[in-house]
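Below you'll find the structure, written out as structure tokens, and then a few comments.
The complex is shown incomplete by one protein chain, all other protein chains being positioned as in the whole.
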Amino acid sequence: MTEYTEDGRVINESGIEIKPVYGPEDVAAGSGLDMLGEPGEYPFTRGIHREMYRKRPWTMRQYAGFGNPSDTNQRFKYLIDNGQTGLNVAFDLPTQIGLDSDDPLAVGEVGRVGMAIDSLRDFEIAFGGIDLEKITVSLTINGSAAIAIAMYLAMAEKRGYNINMLRGTAQNDILKEFIGRGTWIFPVEPSVKLVCDTIEYCAEHAPKYSPVSVCGYHIRESGANPVQEIAYAFCIAKAYADETLKRGLKIDEFAGRLSYNLNIFGNLFEQVAKFRAARGLWAKIVKEEYGATDPKSMWLRMIAGGGGGGLTSEQPELNIVRGAYYALISALSGTQTMALCSYDEAYTIPTEYSARISLRTMQLLTDEMGLCDTVDPLAGSYYVETLTNEMRSEIERIMAETDAAGGIVQMVSTGEIQSGVSAQAYEMQKDLQSGKFRKVGVNRHRIDEEEREVEFHSYREEDAQLQIESLNQVRSERHASLVEQSLARVKRDADAGKNVMPAIMDAVKAYATVGEITNKLVESYGRYQEPIRF
Amino acid sequence: MSTQPVPFKVLIAKPGLDGHDQGAKVIVRALAEAGFEVIYTGLRQTPEAVAAIALEEGVDVIGLSSMAGSHLPFCRRLAVLLKEQELDEKLWLIGGNIPAQDHQQLRDIGLDGIFPTGARFDEITDFINAELS
Partner (left out) sequence: MLIDDVEKAELTHLFERMRGGTTSALSRCLSIAEKNLTGAKYLGSLARNVPGNAITIGLTGAPGVGKSTLTAALIEEWRKRELSVGVIAIDPSSPVYGGAVLGDRIRMATHDLDDGVFVRSLASRRQLGGLAPAATRIAEMFNASGRDVILVETVGVGQSEVDVTQMVKTTVVICAPGMGDAVQTLKGGILEVADILVVNKADLPLASQAQNQLLAMIAMRSSSDWKVPVLLTQADNGAGMEQLVDACIQHQSQL
């Protein structure tokens, strides 16, 4: 959050001092004029498409999923009936860390923060009756993403879709899970390998599918500032790209399918400048460092609109207003997809009611406020252009610093990045408590509030029980020796250092479960141990 | 014997499968800076592990940081284990995403202090110092 010093200076969260007045000389001094360009043209600072939302508004894709697959299927249909154009699927924690619903560690967690998935059968139920060509589906899953991607592709194939043409996204950014969010399974090195397995597999078999969405979002939520968010996300994307290139793929064969999931909370102009700076810089990196020639490889495609860290449990109605500003920032920044956080995100998974308010908030922008009328509307503002240039330099500086310190993969392995962002989170929390950082409802404009009960998305133990029964049924109906053989192949291929995706595809088609496949991979790769340092 | 007070020992644990540890790590730093000796468990602790660590370390305070809603089943199980290990007299706290409608149930289970997201550091440290002295 912006710092207002006693002697009247204003310093934004990225550490850049803000002047009271900006003019053309500030823009010129930034030496970034060549980075501006035209919308739809390199370096894409102004947006990746010529006409942006005039042609098609951003995809509205609210995060949803809970209970068992049939509960989730109903919620999906409700959202689609209300005008949502994409699905952003939430999985429960056991699924995210590779446990079956009947695992002893899963007790009390099945279907709690998302839907429970055990086998291909669950994907078939969850997406039953949904047209996968009209609705793009994003799978918010990381540690066990390879399995979830395989299940999604296998499900689509079974329903007769040509997976060669199938669109969709998986989050599948494991490096950020080590920094924040924590749904890791395997040690860092094989985890990165697994991500690249999915990139390689999709490049060959499902070239329209986006296998990775690199997340600055969670790094920011863990304590990084906006420029660190982008810098670390870029370092992570480069780590995946470097590893994938080693396998003989060309940059233009996969770079166009990498996308980003970025955070939105904070100062409006700083955020807009952040996204514009990031877009130009990413294009430059992919073109100049990696030698890409296809403009699509250089596009920074993003999902933005979430910013749970900015919401408060104090005066929660204010979160609806904050959400509206977040949506505005996101639209002014030229996002491709918006997944707006719901006002109750600070304390629960969204209820149907709060999810609808978020959806309507975005629809207000497209239908009433004119946010789709022209591209990059803040371009040419002396302030925004200057800040865009300054943010870009700062992002470049942090990336260089990270590389000099051994690179992001090593710094995540040793816990240095984690320790750094967590130290910042602590400082930020202290500044919030002291009032140095201004937060309405928290350290300013407080009111005496009764602790109030809020409407909750309720957790139903029965759903977990039903899920376990359904898992048992799948286990009894499937072809046991086929499952065994396919699992043995997963282990064999993992041991041999091969791409495990073909083996996982076979295993999911035989209805092997998330837990069974994960265990085979753990036998080969081992388990991650947190390198905790303070 | 030294007359200077020995610092209190506090365990901060992340119960269950939730991986959001920003808050837990922040409170670890805050408590250490307030003069406490803090043991942090890392992610994915079972009730059995939390009870075992609390016992081995002889902590004065057992603190849980829960963000993903599974606090009630976890605390119910942990309460049984703490009693078994004669640890039920220890100061037992929980922080994080703990909705108001669950507070009474948690107190009935045996929680001494509940500090939802947004609680100030000094609220927490004052509470511990007051309860333990």
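A few notes on this one:
First chain written, first letter: the chains are A and B, and each begins at residue 1.
Here, contacts are C-beta pairs under 8 Å (C-beta built on N, C-alpha and C of every residue); 3 or more make two chains touch, one makes a residue touch a chain.
As the structure is a prediction and not an experimental result, all values here were calculated from the model.
For the options B:32, B:72 or B:100, the residue in contact with the chain missing from this view is B:32.
The omitted chain makes contact with chain A at the following residues, 529-530, 532-534.
One chain is missing from the display, and on chain B it is touched by residues 1-2, 4, 6-7, 28-29, 31-42, 48-49, 52-53, 55-58, 85-87.
In the analysis below, only the chains that are shown with their structure count from here on.
Centre-to-centre separation between chain A and chain B, using Cα means, comes to 31 Å. Put simply, chain B touches chain A in their complex at residues 16-22, 25-26, 28-30, 32, 40, 42-44, 46, 68-70, 72-74, 97, 99-101, 103, 116-118, 120-122.
Within the complex formed with chain B, the chain A residues making contact are 93-94, 96-97, 99, 105-109, 112-113, 177, 180-184, 221-223, 312-314, 346-348, 422-423, 425-426, 429-430, 433, 442, 451-454, 456, 459, 530, 532, 534.
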